[in-house]
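Here the complex is missing one protein chain, while the rest keep their positions.
Take a look at chain A:
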Amino acid sequence: MRLLTHNMLSSNIKGVTNGFPLRIEVEKVVEKPVDFNADFLKNMFAKIEWKALVDASRILGYAELPDEAEPSMLDSDDFLKKFHHALLELHLEEGALVCPETDRRFPVTKGIPNMLLHEDEDINNSAAFLNADTV
């Protein structure tokens, strides 16, 4: 799982008000090179929750990102490369993502998060939802 993905993931457990960001439990981190694409980085910069990215990258062992960032920094190659590295090249291979409100662990195995909810956690799990069927 890349930090790009982590920055998008949110706990969707029923009743949770703010499930982002998920806390990270690290067991294994892997680095894999990715081709550089400045367009993509600039596009993503606007979407990224910066603090969550910085915190997550540090947990994965990378401390090069500045605490705060502004769009003007995208002109700097050095900044772009660090942003690129943190966003795309660090992988959580084994570990877990933890809901900030419920402490529910979503396992990450072979780099794949499993975000499936149990029945009692799923907002779609309600008689009202299932019975509101107009077919």
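As a working rule, a contact is a pair of C-beta atoms (placed from the backbone, for glycine too) under 8 Å apart; a residue touches a chain by one contact, two chains touch by 3 or more; residues count from 1.
Everything that follows uses one rule, which is that contacts and distances are computed from a predicted model.
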| item | value |
| --- | --- |
| Hidden subunit of the complex - UniProt protein name among "Histidine-containing phosphotransfer protein", "Methyltransferase type 11 domain-containing protein", "BPL/LPL catalytic domain-containing protein" or "DNA-directed RNA polymerase III subunit" | "Methyltransferase type 11 domain-containing protein" |
| Given A:L4, A:V29, A:L80 or A:V98, the one touching the chain that is not displayed | A:L4 |
| Where the missing chain touches chain A, by residue | 1-2, 4-5, 7-12, 20, 32-37, 39-44, 47, 107, 109-119, 122-127, 129-135 |
